[in-house]
Structure formats: C-alpha cells, structure tokens
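For this view, one protein chain was removed and the others were kept in their places.
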C-alpha cells in the first residue's frame, strides 16, 4: 500500500492494556493551565523507567469547563490501578495543587469503569480547614492555600485503555523523519482521547525487549538495532532500507482502541505529506506480548 | 526594612543540603533542546512527593557548548546520592535519550565533588554497538539509535548544594502576588547555578511540616494555615496581614549557598517592583531543621 | 447588573464597519504555521497608525484543511477595500510566502461578499514558472521558490465586518485587570470569526478622539484621561471609581456583529471570574460615530 507516495508496510502495531485517568486542569488563563499540565505530565514517557505514562490530551475552552476557566485535559496512565492512584495523588498533589490558580476535575466522565478517591485523599492537605462542596453535579473540596483556594473534584474516573499504539516513520534523512514526526504529533493532537507521552510526542530511540549482546543480558530493553541507520552495514539483521537514514517512532496511549486507531491513522497521513518520507511501519512482538494488534492497512480501508 | 515601598521582614529562609547534578542537554535547535529539558525536569517539584527536584537552569548558546549546538543546563537534585544517580539514569535515559537530536554532557565541571558513571551505565542501551570516544577532553559514548546517534558523556559530576532557599510574596490580591512571582522567577533565571523547581517556578500552596488537626496526624505536610488569606479570620494564629489576599512562595535549589542567596536577592528585588506587593517574608522552622539560615536583610547589605 | 459580583455598566460599545479577509495559513507543522501567521499579523493593532488591523483567529487541525496540513486562520482588516487588498498582497507576499513550508488559502468561503485576486497577483513572483492548478474545488497557483513550492489560492473572499467591538475591565489593581484581560482573550479565542488585534489581544492605553489640551489639537487621538487611574484626583471629569487602580481594554474585530457580540459576551464572563475585578464598561462616542451599538446588558439576556 502507498499513501502520498509513501510505502505503508503490511504489518501491525502491538499494544497493551493500561489503566488511564483523564484529569481536567483549569486555571485563570490558558497559559497557567498549561504550566501545571506540563509539570504534571513530565517524566512520564514509558513505564519501563518512568513512574507513569502521561501527556496533555487537549485544550478545553472556558465555555466548556465546570468552572468557566480555560483548561487542559491530561492523561496519567499505569498498568497497575493501585500505582495509577499513587501517581495521580503525587502528580496532582505536587504539580497541580502547587501551580498558580489551578483546579482539578475528572474528565473521564461516563466512560469510567471505576472511581478513585484521589480528591478525597488530597483534601487532607487542608488540615481540616477544607470544605466539601458542590459545583454543578460534581462533588468537590475547597482547600485553603497560601495563594487562595484549590478546588479538586472528589473522585476521578479511570478505565482500561490502550498503551503502545505506534508507528515508525522512515525517511531519507533524520530531519525529514523529524518534521514528519512533528506533523504526525500535530495531527494526533486533534484526536480526542489520546496522548503521545514521549518528549514532544516523539521517540528518537525505539527499543527492543532485552539485549542481543550476551554480555548485556541484564538489560530489559536495548536499542532496536535492526532499525538503526548507522548499523545498516554493521548488523546482519538490519531492516533499514538503503534509502533511509533517519527513523522516528510515535507512541500513542489512549482511552480506547478506537481512539488509538484514529490517532494512528491521522498521524500516518500527516507524516506521508512531508517530503523525504519513504516508508511507514510499526513495532510489534510477533503478536506474542500484546492484547491489541492494530494493522496499518486496516486503518485506511 | 523597605525596598520599593515593600516591607522586607526581619527573618530567614531555612534551607537544606541536597546532592545536585548539572546536565547540559544539547540538540539540533534551541526548541528541541527545550523539549527534552522540560520532559526531563517534569514531575520534579519537591522530594516530599516527587522522585527528584529538577528544573531548567539556563540556556547555553551553540558557541559555548561541546558540540556547537544550542542547549539547556538542567539540574536534577536529591538528598541521597544513590537516589540522585538513579534519577539521573531514569530521566536522561527516558526523557533525553528518547528526545529528538539530543546529546547529554556534564555541566558541573570543576565544581564537582564526585563523579557518577551515569553515561557509562546508559551506554548499555547500545547493546554492544555503542562506541567510546573523545569530544575535546570529554569521554563520551556514541550510542546508535533509530533516529541516528545519541551522545552522552561518560561521567557526570555532582556536589552538595542547597535546597529550599525561599521567600514569600504577600500582595493585596492573588494576581499581584502572581505577577510578582513571575517577575521574581524571570530575574532568578539569569542567576547561574540555581533552579526554581516548582511549576513555572512558583509555589501556590506552601506547606508546613505535619498537621495541626489531630485527626490528620498521618500527614507529613499540610497547608501553611497561618499564611492562608481565606483563613485569616478563621484560625487564631494567622499571620496574614489585613491588606493581604494572595501569597506565593518561590523555592530555589542551587549548587551553593552563594548562588541561592544571589537568586533570593534578585528575585525579591524584582517582586517589589510589581504594584500591589505589600511584604516579603521567608519560610523557616525556627532554625531547628535546616543547615542553612539565609537572613533576608543580609541579602541587601 | 452584576455577574460574579462584578458590576456590568448599562452602556454600549460603539463599533464600525470594516472590510475583513480571512486567510488560512498552513505549514508542515503547527509551529511553522504560527510563525508565519504571527509575522503576517504583526504591526496590526489599529488603523489609527498601523497599516491594517490583523490577528490570528484560530487553529485549524490538519484533518480540516485543504492540504491536510495544520494551519491558522488569520484576519487582515481595513476600512478601505483597496487598501485591504494592498495589505493582503504585502502581508501574504512578505510574511507568508517567505515563511518556511507555508501555503495560503481563502477561509472566508461562502460568507464572502467580494473576491479579491490576491493570489493571482502574487503569482507574478513566479516569473512565469508558476503553474495554475486545482486543489479540490480551489483554483491555486504553484509558485517555485528556493525551498520548494509555495501554493496560494487565486482569489480571497472579503466582506464587510465589524471593527472596534470592545469592553473595559476595571480592577482594584493593574495585575488583576491584566490577568482578567488575559482570561478574556483566552475565552474570545474560542469564538469563530473574531480577532483581538492588539498586543496579546489587550489594550493597555485606551484613547479618546482628539485632545482636550488646547496645545495638543494636532493629535488625532490621546489618552482616555477620564479612565486613567493616576489622574483620578487630577482631572475633574474622571470616571475611575475609588476602588479601581488598573484598567485594560479588549478590542474585537470580526466578520459579523453576531460574532463580535459572542466574543464580547464570553470575554466579559471570563473577566468577571478573576478576583479583584470590580466593573466592566465599554467605549463609545455617544453613538455619534459608529454604525454599531452593542449594549452590554443585552449580551446577557
């Protein structure tokens, strides 16, 4: 299959279940909301070594938020529900409660499979001076803080979502792959329900499970040597085409397989529009590890 | 003491020793370096609940970096040296190695008290295909990745620095305190050797050790109720002046007491220039907990 | 009338007809589109002294643009249609054609009252090497440039819109008025069909027609002395309330009176949510100069 002259390989992305939370961070201005959202989702690329996977999903204008202020929906994700709750407490408590003029609301809504009492636990920061209240239908806590008052919803919904949706952008050089990756991330950012948790949404250093080097067996993940352009003539099992010198990967987490599929579709389309892109493929483990297999060709039927 | 009509209270900030690393993150462009630096320093406000304290110290132009590309110096800090090394591995490995076009160099230089072999450990990601090399006087590793090559210095210097330098900005309303806090952070950003690890450099919700509410004794930190404007007429021990309705705190970590002092000085000066600011004070524990006592009045002698 | 405790004065904003163009600037990435949109709309606050009134209206995701790339809709406005065409030629020709990876499309669509042949005139830059083509239903020109190819639609629709929709935010100090103004601009940015052409969308120095000082009669506009807080006790006709020390104005241009009204409504609502805001009013000339009179109270019926 070709799209805009770019080969779409007949393969699939292998993805995994993950617990997902969606938190709406509002603030006095869009800029202040973004500061909090950025801090709260930092150090959140992959649970291989980060304590959570996290990212900014989308902007919500003040006309559509519970408190009439601008906000960003962020996702915090973790394979274990108990760890997710822990991460939500820490990230909301340390990165949103501490940020200027913010409030935190549940944004999972009716999609939630379970409710975590994260706001209920955060309220203890109020030292007994906090107040339980209602904002529309939402149960909230008003916590007195030095700059005024922090509002958090009492419960935050979580659900089983999908982690590790992905595709690879192969291009004639690094910069073409990079600009295509940025274009893909831009396109994905307009899809509801998904995040691209890596820095700027882009993975520069895709990995494989374990190590091929017998001396490095202690490593749980090492560089995807088959896809490293500088190793094309060094390793026997290179899969880097002759005309490819730069590869970036996009990794997508989301609240559902449908959302992740839509993100992959618009992301791939966007990437194929950048001159110099040669091929799109995806990462999988032969179907042995992940629950979800998202075939690239199916996205465009 | 008054500066620009703002009262500077005769008190001191109580600060603590912390292990500090300084890492230079370079990239093809300033913007790409900032993406990596931001991700790597996220979720890094306070070790009360974050896994590290981290922030961007300053921009370094391409004419002054080892690889002639633009970069940002970040600091990652932790009270325990072993935990700092762990955090450096995770944050460089997950947030810089994975970010487009980056490289990581030691920026502590001669100030270092010890060297951590962080790059040496990161190299195992190369699965044996990495190469040891020299860049000027620096020992580096060249690790093949999907987008090209990641360069990391082998060792990163660390030293005992200072955490928790701080001051409080009291203003007639929340917005005046906020703009003053932003002005303070802007001023501090031009001081070498320091970071302001909270979101946007600002703390909206300063805390005290433990809880005053007997039912909340399980909490290690709760809201600084004496400094909450909404509790002025509620608690008996309020220290919020009558004309104050918003308070933000600035927290500073740095490589030395001198650097933190300089940051406090220029930050306080900047804050006093914003209309509506009434008073500057600082947080301490009566001198019982911290090694460092930085007197506000001494800063301006 | 009071909203969120803020007085809404019973007055009206007086606005004027203006010719409006809506241009969609696309680029390889959202960031590159914004660079071009920002340059093209700069030096475009008020036709009192700027050559046009211009601003960024909104972001358009790649799934909704003619070329499948992200873009921004900008508006360029001028009271005279011939001058508008001139400005469009100059701003597209110098600030979009010259910007990396951009294309320019009409975004007025069916709302247009007239078509200006701006793309047709820009094509001459191609020195005869340009090609006429179709992109969907749109007639475009492909102009060869050093970095590749610039695409511009042949014709751009214009219509009579509304300039000078406005409201004033009066607050207890400058920073409260400023943050409220920023919140207003954030809210307005989600309304289709409008721009806020001043720097950051905010007017710090509202003016009156002419001068009251007999020696300054040569001035076409001077400071709105009745609304200057520092002149409250200096001038006899001050209209600054006792508890007000900072005032910002928001000025709105748009494709229709309805769009401008909606912008004023959501902007005022947002401003009233910021602590310290006391009153909202609007600027008019007693109804003598402008075609449109937008009553503040009518917005909230």
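To keep things simple, chains are lettered A, B and C as they appear, and every chain counts its residues starting from 1.
Keep in mind that, in the parts below, contacts are C-beta pairs under 8 Å (C-beta built on N, C-alpha and C of every residue); 3 or more make two chains touch, one makes a residue touch a chain.
Keep in mind that what you see is a predicted model, and the values were worked out from it rather than measured.
Peer 1: From the listed residues C:11, C:26, C:65 or C:102, report the one that touches the chain absent from this view.
Peer 2: Of all options in C:11, C:26, C:65 or C:102, contact with the hidden chain holds for C:102.
Peer 1: Using the touch definition up top, pick the residue from C:61, C:119 or C:206 that touches the left-out chain.
Peer 2: C:206
Peer 1: Take the complete complex as the reference. Which residues in chain A touch the chain that isn't displayed?
Peer 2: On the side of chain A, residues 31, 172-176, 178-180, 245-246, 274-276 touch the unshown chain.
Peer 1: What residue numbers in chain B mark contact with the hidden partner chain?
Peer 2: With respect to the unshown chain, the touching residues of chain B are 28-31, 61-63, 67-70, 148, 179, 182-183, 186-187, 189-190, 266, 269-270, 273-275.
Peer 1: When the complex is taken as a whole, what residues of chain C touch the one chain not shown?
Peer 2: 28, 32, 35-36, 38-46, 48-51, 89-91, 93-102, 124-129, 143-150, 168, 174-175, 177-178, 181, 198-200, 202-207, 211-213, 215-216, 218-219, 221-225, 227-231, 234-235, 245-249
The rule is short, and it goes like this: only the chains that are shown with their structure count from here on.
Peer 1: Among all other chains, pick the one whose mean CA position is farthest from the mean CA position of chain C.
Peer 2: B
Peer 1: Roughly how many whole angstrom separate the Cα centroids of chain A and chain C?
Peer 2: 35
Peer 1: CA centre of chain A versus CA centre of chain B: separation in Å?
Peer 2: Once rounded, the distance between the two centres reads 25 Å.
Peer 1: Using mean C-alpha positions as chain centres, tell me how far chain B is from chain C in Å, no decimals.
Peer 2: Going by mean C-alpha positions, chain B sits 39 Å from chain C.
Peer 1: Return the residues of chain A touching two or more other chains; collapse runs of consecutive numbers into ranges.
Peer 2: 28, 148
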